[in-house]
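For this view, one protein chain was removed and the others were kept in their places.
Our next item is subunit A:
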Amino acid sequence: MRVNFTVNGRPQEADDVWEGESLLYVLRERLGLPGSKNACEQGECGSCTVRLDGVPVCSCLVAAGQVEGREVVTVEGLAEYARQRACGTDACGMSHVTRDTSKNWQPKPPSDSHTGEGTELSPIQQAFIDAGAVQCGFCTPGLLVAADEMLEHNPNPTDADIREALSGNLCRCTGYEKIMDAVRLAAARQGEAV
(Lines give C-alpha, C1' and ligand atoms only; values in the text may rest on other atoms or scores of the structure.)
Protein backbone atom coordinates (compact mmCIF):
# COMPACT_ATOMS: atom_id res chain seq x y z
CA MET A 1 0.00 0.00 0.00
CA ARG A 2 0.97 3.65 -0.25
CA VAL A 3 1.26 5.92 2.76
CA ASN A 4 1.32 9.71 2.62
CA PHE A 5 2.40 11.65 5.66
CA THR A 6 4.57 14.51 6.77
CA VAL A 7 8.02 13.94 8.19
CA ASN A 8 9.96 16.83 9.69
CA GLY A 9 7.75 19.30 7.89
CA ARG A 10 8.07 17.69 4.48
CA PRO A 11 5.34 15.70 2.73
CA GLN A 12 6.43 12.15 2.10
CA GLU A 13 5.05 9.28 0.12
CA ALA A 14 6.08 5.73 0.89
CA ASP A 15 5.23 3.08 -1.68
CA ASP A 16 4.94 -0.70 -1.53
CA VAL A 17 4.53 -0.58 2.20
CA TRP A 18 3.61 -3.94 3.67
CA GLU A 19 0.40 -3.68 5.69
CA GLY A 20 2.00 -4.98 8.87
CA GLU A 21 5.03 -2.72 8.59
CA SER A 22 5.95 -0.33 11.38
CA LEU A 23 6.46 3.40 11.10
CA LEU A 24 10.03 2.78 12.25
CA TYR A 25 10.71 0.53 9.29
CA VAL A 26 9.25 3.05 6.86
CA LEU A 27 11.36 5.85 8.29
CA ARG A 28 14.59 3.89 8.26
CA GLU A 29 14.30 1.66 5.24
CA ARG A 30 12.05 3.56 2.88
CA LEU A 31 12.63 7.21 3.65
CA GLY A 32 16.35 7.08 4.41
CA LEU A 33 16.02 8.42 7.92
CA PRO A 34 18.06 6.09 10.12
CA GLY A 35 18.17 8.42 13.13
CA SER A 36 15.38 6.57 14.91
CA LYS A 37 16.98 3.36 16.10
CA ASN A 38 15.69 -0.16 16.07
CA ALA A 39 16.74 -2.14 19.10
CA CYS A 40 13.86 -4.17 20.46
CA GLU A 41 10.81 -3.72 18.23
CA GLN A 42 8.61 -4.25 21.25
CA GLY A 43 8.28 -0.89 22.93
CA GLU A 44 10.75 -1.65 25.69
CA CYS A 45 13.74 0.52 24.84
CA GLY A 46 12.45 3.81 23.44
CA SER A 47 15.30 4.17 20.96
CA CYS A 48 12.72 4.51 18.16
CA THR A 49 10.86 7.38 19.85
CA VAL A 50 9.41 9.96 17.45
CA ARG A 51 6.65 12.51 17.78
CA LEU A 52 3.38 11.65 16.12
CA ASP A 53 1.19 14.75 15.87
CA GLY A 54 3.36 16.12 18.66
CA VAL A 55 3.07 13.12 20.98
CA PRO A 56 6.10 10.93 21.79
CA VAL A 57 5.49 7.34 20.72
CA CYS A 58 7.51 4.23 19.95
CA SER A 59 7.56 4.21 16.15
CA CYS A 60 8.14 0.45 16.19
CA LEU A 61 4.61 0.02 17.57
CA VAL A 62 2.81 2.31 15.14
CA ALA A 63 1.55 0.61 12.01
CA ALA A 64 2.66 2.51 8.94
CA GLY A 65 -0.92 2.77 7.70
CA GLN A 66 -1.90 4.53 10.91
CA VAL A 67 0.22 7.60 10.08
CA GLU A 68 -1.59 8.40 6.84
CA GLY A 69 -2.10 12.16 6.75
CA ARG A 70 -0.34 12.73 10.05
CA GLU A 71 2.80 14.57 11.14
CA VAL A 72 5.94 12.88 12.36
CA VAL A 73 9.04 14.52 13.79
CA THR A 74 12.19 12.42 14.09
CA VAL A 75 15.53 13.23 15.67
CA GLU A 76 16.67 14.44 12.25
CA GLY A 77 14.09 17.21 12.40
CA LEU A 78 14.52 18.00 16.06
CA ALA A 79 16.84 20.98 15.63
CA GLU A 80 14.53 22.67 13.18
CA TYR A 81 11.52 21.80 15.30
CA ALA A 82 13.16 23.35 18.35
CA ARG A 83 14.18 26.41 16.36
CA GLN A 84 10.65 27.01 15.15
CA ARG A 85 9.33 26.55 18.63
CA ALA A 86 11.86 29.00 20.04
CA CYS A 87 11.07 31.84 17.69
CA GLY A 88 7.50 31.21 16.68
CA THR A 89 6.89 29.78 13.26
CA ASP A 90 7.21 32.84 11.08
CA ALA A 91 9.14 35.29 13.18
CA CYS A 92 12.50 33.81 12.28
CA GLY A 93 11.83 33.76 8.60
CA MET A 94 12.84 30.15 8.26
CA SER A 95 10.66 27.64 6.55
CA HIS A 96 12.31 27.26 3.24
CA VAL A 97 11.41 23.65 3.74
CA THR A 98 11.41 22.81 0.10
CA ARG A 99 8.61 20.63 -1.08
CA ASP A 100 10.74 17.97 -2.54
CA THR A 101 8.50 15.34 -3.97
CA SER A 102 11.19 13.42 -5.75
CA LYS A 103 11.23 9.89 -4.45
CA ASN A 104 14.93 9.54 -4.80
CA TRP A 105 15.53 12.53 -2.71
CA GLN A 106 19.00 12.63 -1.20
CA PRO A 107 20.30 14.53 1.75
CA LYS A 108 21.92 17.64 0.42
CA PRO A 109 24.38 19.52 2.53
CA PRO A 110 25.04 22.09 3.73
CA SER A 111 21.73 22.51 5.53
CA ASP A 112 18.64 20.41 5.46
CA SER A 113 15.83 20.50 7.95
CA HIS A 114 14.65 17.07 6.94
CA THR A 115 17.77 15.05 7.61
CA GLY A 116 19.20 17.52 10.04
CA GLU A 117 22.32 17.57 7.90
CA GLY A 118 24.34 20.71 8.45
CA THR A 119 21.77 22.36 10.69
CA GLU A 120 22.65 23.78 14.05
CA LEU A 121 21.96 21.46 16.94
CA SER A 122 18.93 21.91 19.14
CA PRO A 123 19.58 22.98 22.74
CA ILE A 124 18.91 19.46 24.02
CA GLN A 125 21.34 17.95 21.51
CA GLN A 126 24.03 20.46 22.48
CA ALA A 127 23.42 19.75 26.15
CA PHE A 128 23.85 16.00 25.61
CA ILE A 129 27.23 16.64 24.01
CA ASP A 130 28.34 19.17 26.59
CA ALA A 131 27.34 16.96 29.50
CA GLY A 132 29.00 13.89 28.05
CA ALA A 133 25.69 12.04 27.88
CA VAL A 134 26.52 10.25 24.64
CA GLN A 135 28.61 7.10 24.66
CA CYS A 136 27.77 4.59 21.95
CA GLY A 137 24.90 6.88 21.02
CA PHE A 138 22.36 4.21 20.18
CA CYS A 139 19.85 5.36 22.78
CA THR A 140 20.49 9.04 22.13
CA PRO A 141 17.95 9.83 19.38
CA GLY A 142 15.06 8.45 21.39
CA LEU A 143 16.21 10.17 24.56
CA LEU A 144 16.57 13.48 22.72
CA VAL A 145 13.05 13.33 21.34
CA ALA A 146 11.59 12.35 24.72
CA ALA A 147 13.62 14.90 26.70
CA ASP A 148 12.88 17.70 24.25
CA GLU A 149 9.16 17.02 24.53
CA MET A 150 9.30 17.07 28.31
CA LEU A 151 11.12 20.42 28.34
CA GLU A 152 8.53 21.82 25.98
CA HIS A 153 5.79 21.19 28.54
CA ASN A 154 7.80 21.37 31.72
CA PRO A 155 10.62 23.91 31.53
CA ASN A 156 11.60 23.43 35.19
CA PRO A 157 11.55 19.68 35.74
CA THR A 158 12.46 18.08 39.03
CA ASP A 159 14.74 15.05 38.93
CA ALA A 160 11.67 12.92 39.47
CA ASP A 161 10.00 14.55 36.46
CA ILE A 162 13.04 13.82 34.30
CA ARG A 163 13.23 10.22 35.43
CA GLU A 164 9.56 9.71 34.76
CA ALA A 165 9.69 11.33 31.32
CA LEU A 166 12.67 9.20 30.32
CA SER A 167 11.50 5.99 31.99
CA GLY A 168 10.69 4.47 28.60
CA ASN A 169 14.21 4.95 27.26
CA LEU A 170 16.94 2.47 28.04
CA CYS A 171 20.66 3.23 27.90
CA ARG A 172 23.20 0.49 28.32
CA CYS A 173 26.29 2.70 28.51
CA THR A 174 25.98 5.81 30.59
CA GLY A 175 24.34 4.72 33.81
CA TYR A 176 21.92 7.63 33.22
CA GLU A 177 23.70 10.16 35.47
CA LYS A 178 25.15 12.10 32.55
CA ILE A 179 21.80 11.97 30.83
CA MET A 180 20.21 13.52 33.90
CA ASP A 181 22.98 16.15 33.84
CA ALA A 182 22.29 16.88 30.20
CA VAL A 183 18.59 17.43 30.72
CA ARG A 184 19.21 19.60 33.77
CA LEU A 185 21.69 21.60 31.70
CA ALA A 186 19.26 22.06 28.85
CA ALA A 187 16.56 23.16 31.30
CA ALA A 188 18.91 25.65 32.94
CA ARG A 189 20.00 27.10 29.60
CA GLN A 190 16.41 27.30 28.48
CA GLY A 191 15.65 29.24 31.67
CA GLU A 192 18.52 31.68 31.03
CA ALA A 193 17.43 32.26 27.47
CA VAL A 194 13.99 33.51 28.46
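The criterion applied here is as follows: contacts are C-beta pairs under 8 Å (C-beta built on N, C-alpha and C of every residue); 3 or more make two chains touch, one makes a residue touch a chain; residues count from 1.
Just so we're on the same page, contacts and distances are computed from a predicted model.
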(message) I want to check something: the complex is missing a chain, and I'd like its UniProt protein name from "Metal ABC transporter permease", "Lipid II flippase FtsW", "Polyamine-transporting ATPase" or "Xanthine dehydrogenase family protein subunit M".
(response) "Xanthine dehydrogenase family protein subunit M"
(message) With the missing chain put back, one of A:Glu13, A:Glu29 or A:Glu68 would touch it. Which one?
(response) A:Glu68
(message) Using the touch definition from the top, which of A:Cys58, A:Ala79, A:Ala131 or A:Leu185 touches the missing chain?
(response) A:Cys58
(request) Spell out the interface residues on subunit A facing the chain that's missing from view. (result) 1, 18-20, 22, 41-44, 46, 49, 55-58, 60-63, 65-66, 68, 146, 164-165, 167-169
